[in-house]
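Every protein chain except one is present and positioned as in the full complex.
Chains here go by letter, A and B, matching the order in which they are written, and residues are numbered from 1 within each.
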Amino acid sequence: MRPRFTYGGELFLWRWLRLTMANRYVISPFAIITMLAALLLPLLLDPFGFLILFLDNILVFVLLTLGLQLILGYAGILNLGHAAFFGLGAYTSAILTKTLGVPFPLAFLASTLMGLLGGLLMCPIIRLRDVYFAMASFAFGIVAYVVFSEWRELTNGHIGIRAIPPARLAGIDFTSSLNFYYLVLPCVIVLYLVFRLLLISPFGTSLNAIRQSELAARSVGMHLAAIKVKTILIGAAAAGAAGSLITHLQGFVSPELFNWPQSITLVTMMVIGGIGSFPGAIIGTFAIQFMSEYLRFLVEYKMLIYGGVLVFFMIFLPKGIAGVVRALVVAALERRSAR
Amino acid sequence: MLLGQIVYGLVIGSIYSLIAIGFSMVFQAIGLLNFAHQEFMMLGGLIGYTLAVTLNLPAPLVVLLAGLGAGCIAVAIEKVGISPIRHRGGAEINLIIATIGWGIILSNAAMLTWDAYPLGYPQRFQGKPLNLGGISIVPQNLVILGAGILLMILLQLFFKRTWTGQSMRAAAEDSPTAALMGIDTDRTVSWTFFISGALGGIAGVFVSSIFYASFEMGLIGLRCFAAAVLGGFGNIVGAMFGGLILGIIETLGATYISSAYKDVIAYGIVIVILLIRPTGIFAARRTGLT
Partner (left out) sequence: MGVLTTRQVVKRFAGLVAVDHVDLEVQEGEVRGIVGPNGAGKTTLFNLISGFYPVTSGRIEFLGKDITTTSAHRRAGLGIGRTFQATQLFSEMTVLENVATGRHTSTRNGAWAAVLRSRAFRRSLQRDRELAEEIIDFVGLRGTGSLLASSLPYGQQRLVEIARAIVNQPQLLLLDEPAAGMNLHEIEALNELIRKINETRINGTRVTILVVEHNMRVIMNISHRISVLDFGEKIAEGPPKEIQQNERVIAAYLGSTTGGNASLGSSTGLAAAGGSSGGGRAGA
């Protein structure tokens, strides 16, 4: 008897894999399954509250890495100052809700806008080419950090702002990590879907084109600066939103979270997960966060191992985890079609 | 007061210069932003500490051996973890992340080896303060300034007069052509890393003798990235002056403006320079604009 999950004699799985690889889906079945799983996951993890808190944190970072992937992986802009947008969003939300008593939804929007504004501030350096942009954006991040840590009247300096009211939306209180999970997950899903649609649009084609040949892209009438600016603005706005969420998740902000090592960590997540792939960005975020959380038993060797993993990946797996998975799937598909 | 500040700025600046030169050399040779570079300085400082305290070696030997040690480690890293990526045509971002990985490895290996406490150099490295024309100067500072300038002159001679130095310049300028002319470009890259690491290591001894040595001191060195940009990235003479200028700006800025914002000054200058004069304030050859 034929099993019911076949399609013309072919397992659904293979068909899905094949079509996903050929980039034929707007939203691949794997993405849908992952989203459904993510929606149901807390029910499974319910007894382990701390795990959900950990997931909340990761999902906030996914908002950052998805945006950075658009900038770095798709537009090929070496942004080493992404944490600045994150910080702008976080401080905006902290100051608005705590000092001015603005309700969370408004603060969230304001944070997103502030992230966008941060993106605008970065725009003048957009005309620098690759490594020069990397240096300038790195400097941009440091300048932002110094402002966060030294503008004491506004940010309370290195001590940071504490006792920030939790997020409340439509009468629901998002203090518990479970509730918060259902606040941040929709954000991630919406962002992912929007990015997916953007990618298959002419805008996405332009991004791909620019990365592969700036000259050719200009010759067919693509406005490089405008496209790069848009990418940075979108990524920065997402980072601003993430900043608002992290503020209300933690209940406090301090400048260290937005210093240059954070920007570098975000890029690291991208590279470990796989440059130029949104699932890669998500995988990379999980991988790095898990590593920093679960390598604790190594105590003082933790960072040493972490550095070693980075170097190992760059030498042997430069395309990241997504690249490895992709290669394996392609190999499996080829073996099947050869049969 | 002002003169004293300027001299102190020059001392700090000459240390920055040594580090910035190494940063620039590697960028010029292979277009790499070496985020591990400041750790060579840290290693130099710590190796120097061991040589000075445990082995009780004289200061010049400490400087020399610490430089040699840091240089060798730099070459080892290049051979094991940078060149393999380049030879496989790795992307820029991959190389940058690899150097970040090496930076983390180095500073944490140093923490495991030397412990996490700051280590001060013995008293004999500082000497008694001198009074020169009304300015009080620690002789150590003069030695550092002199040694720093001497090193930079030697480096210029090395590039101009020796075969290795000339081939390094040729390879940095146009690697494929240099290779066609029979220059072993792999070797020149290794030499670049060696010199870059050695200069960093020596700078590390200088820094540590003024302040202290610690696995975290690489953070100071990171500022030299600003010095390198100031002098025009990939321009060695420029990096030298960039370091000196940064030292002075920082010292004066900290006194007359605000020490809290000195990073804003340094990195603000970086952004402005990159925008208006990506080749730095000294050269006019390369351009960073599209």
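Basically, contacts are C-beta pairs under 8 Å (C-beta built on N, C-alpha and C of every residue); 3 or more make two chains touch, one makes a residue touch a chain.
What you see is a predicted model; the values in this text were computed from it and never measured.
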**Complete:** Note: the excluded chain touches shown chains A
**Asked** Which of these, A:Leu198, A:Val229 or A:Ile305, touches the one chain of the complex that we don't see?
**Response** A:Leu198
**Fill in**
Contacting the left-out chain: of A:Ala75, A:Met222, A:Ala236 or A:Leu249, that is A:Met222
**Touch list for chain A against the chain that is not drawn** = 26, 194, 197-198, 200-206, 208-209, 212-213, 215-224, 230
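As a convention for this text, only the chains that are shown with their structure count from here on.
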**Asked** What whole-Å value do you get for the distance between chain A and chain B if each is reduced to the mean of its CA atoms?
**Response** 34
**Request:** State the interface residues of chain B toward chain A in the complex, per the touch definition above.
**Result:** 27, 31, 33, 35, 81, 84-85, 88, 90-98, 100-109, 111-112, 225-226, 229, 233, 260-261, 263-264, 267-268, 270-271, 274-275, 278, 288-290
**Message:** Help me check something: in the complex, which residues belonging to chain A touch chain B?
**Reply:** 72, 78, 124-125, 127-132, 134-136, 138-140, 142-143, 146-147, 150, 214, 224, 264, 267-268, 271, 275, 300-301, 303-304, 306-311, 313-315, 318
